[in-house]
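Of the protein chains in this complex, all but one are displayed in their positions.
Letters are used for the chains, namely A and B, taken in the order the chains are written, and counting of residues starts over at 1 for each.
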């Protein structure tokens, strides 16, 4: 990790161009329009109405998810005082790569039709979901990695994500529509392990930049609020049509509202002098969405959703207050955004809630809707309690793959060729960006004088 | 209102936790999934297609409304230079509480089925609407109230909102899809009465903070523009399916465009030296949405909508320029955001326009669509002119309940236990929030030097 390596002039163009050309070649050989996007196929189909095209069931949800990925994650991370360009900008770059790569990786594992990957709005949502996991991991290493490291991380993480997702959904038969396990638990523990391997003992040299300023906290709130508002769409985007999408969105809505109440209460209780801490509000208030990611599509009931959200908010604030310092000092895990508190623990909570809710499912409650939520239970192949076991095993598998994967990828990222910043210049945009000045402070007095004079002239 | 009282360490956790636990208990005992969100019920129904689920008719509109409530109202209020955290943050808190409480209160009055409240996307929209009224009142008292006062206010206001809404829609048979009366008029006059009761004679001690700075005005424009863009969804979110939603959205679109033209013209005409005033642009340009809230679903015609918006913009700017100072000096109403100009007067205008438009409705114009817009007129029960009378009475009822309710709630909020800030520290985030510094001004020169040196080193 020598300093000169941070110059991106050749490295970044080379990796961007090579990756994109590979993507184009693979898409050309492997990817096709699916039935609902192909002109010939759709018009050959028997449709009572154009409104039966999956576009109308899922595209509004897709757009909400898309906003969460690019505005939500991007701006959430702008809280750092001198890292706004990188937060939004690297988020933009790695998400643009990851969504293309995810289309292929997810397609390999569960979208092949006659040797071709068929794509449409549902695969777009799944690609954005996979990208979300990468961005969660990005939060753990924020400020300490070069864009090249991030692209390399994304490449491996997307691949492992697709493997884990395939095992959970196709092999184990688990349900995880909103990704408490596949997205949040996976992304968080993968990122935590990467940041552990990349541990920087002298990071306190950059400590003065690892904090917010007034306006950067407001920019971050744009990210927080968009994530919060659109989370019901996130959790419901790929559930079955009809009551499933409807119920999932509503469960998430109440989970988040309850979580926000818990977050404000806990923040005042634990923070300095009873004052609210922006870090808690920006992050912990979202834990209710994470925790409703698995059980949201089930008959969790509105009050059940509220309990889940309430617990998630409490756990998350406690994590920021007490666990993050321990992780850093004892376990040497430098978690910039606190993803363990927002995605890690609430993700595990969500997985557990999902397992329990699945285990107590009855035909009384689900009726014929059981076939949408738990098809193997509906068909009589397994009992509900066994579905619960599947869910629990899925959590364990996710944790295993995430931690092992993060370990390996972390060591890959340590290779001294990716242009990581030195310890003294972490959390600093000017390493990778041309950064303009702040408001021309120097001659602001002069400027104001000029302005006044100019304005006076105008009015005479 | 002693100073020590502003410490939130115990008060805020206690109220948040008690309220949320009560909500959970009430939801557990009273609330159920409705037909379109319940797995068993939906799958027992006879549906030609999953697209008949109300989710697909209303969820995109719901999400737009949701953005208005959390981003729109939240950021609109960030115009104050030192109150951005509180504006977005308290907006977030009280909205999260209010939408849960509103689900119950509105359910009691018009959503009961066999002793249970049935909820789905329509009740979610209505809960957000009710929350909107609370946030309007928040605008009137912005900067002068503690989060606890705001939660207490929300609790009472939501209840009274539900009572008023029940009287208007169910008892009087009025129409008010976009809430010119139920939301805007009610929220504004309720808030104005509360701020009247909470009058602070020595508020000029905080006067220097009751203004904007350059960047805070840009943050506020995020709120303004999102409110403006999504207002067509707001007014059309709960109208009947089909032409009604379609027409309402379009009427609102033209009303807002015309209102914006009027606002810019009036702002240049009335403001200092012919320069535009950000306060007008941020607020008055939205009055066209408020004023189309009642008549938007009717056959108002596009040019009728434009006239309504045009008038609303003119009235609103005039209010900011001439009425607000009078209200403050003569009537002792300290209206921080000028909600009287954005929601009060345009709301009343909207109610009157609604009454007139209803009174002139004919079967010629509405055809069989009359049953959607004015069911009692369509059934022959009443004549159109009587529907107009109903609308006018509804306005009077709304004003009465809002003013009386605000009076009582204002006195409750005066109890010296809620942690209100003293007159000298209003409009100041640091009372309730841990606030970071501004851009490290102190050693910015040094820092810049460090950066240059570091960068030079890298390039050698």
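We take it that a contact is a pair of C-beta atoms (placed from the backbone, for glycine too) under 8 Å apart; a residue touches a chain by one contact, two chains touch by 3 or more.
Small disclaimer: the values here were computed from a predicted structure and weren't measured.
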{"item": "From A:49, A:363 or A:385, residue that would touch the chain that is not displayed", "value": "A:49"}
{"item": "Identified contact with the non-displayed chain, of B:365, B:396 or B:417", "value": "B:365"}
{"item": "Interface with the undisplayed chain - residues on subunit A", "value": "7-17, 19-20, 23-25, 27-28, 31, 33, 36-44, 47-51, 53-56, 59-60, 63, 66-67, 70-71, 74-75, 78, 84-85, 88-89, 92-93, 96-97, 99-100, 119-121, 124, 147, 215, 219, 222, 273, 430, 432-441, 444, 451, 454-455, 457-460"}
{"item": "For subunit B, the residues touching the chain missing from this view", "value": "3-4, 6-7, 48-49, 51-52, 56-57, 60, 64, 81, 208, 211-215, 217-218, 221-222, 225-226, 228-230, 232-233, 241-247, 249-250, 253-254, 256-258, 260-262, 264-266, 268-269, 271-278, 281, 285, 299, 301-303, 306-307, 310, 364-370, 372-373, 424-425, 428, 430-431, 437-438, 441, 459"}
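Definition applied: only the chains that are shown with their structure count from here on.
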{"item": "Subunit A and subunit B, separation of their C-alpha mean positions in angstrom", "value": "30"}
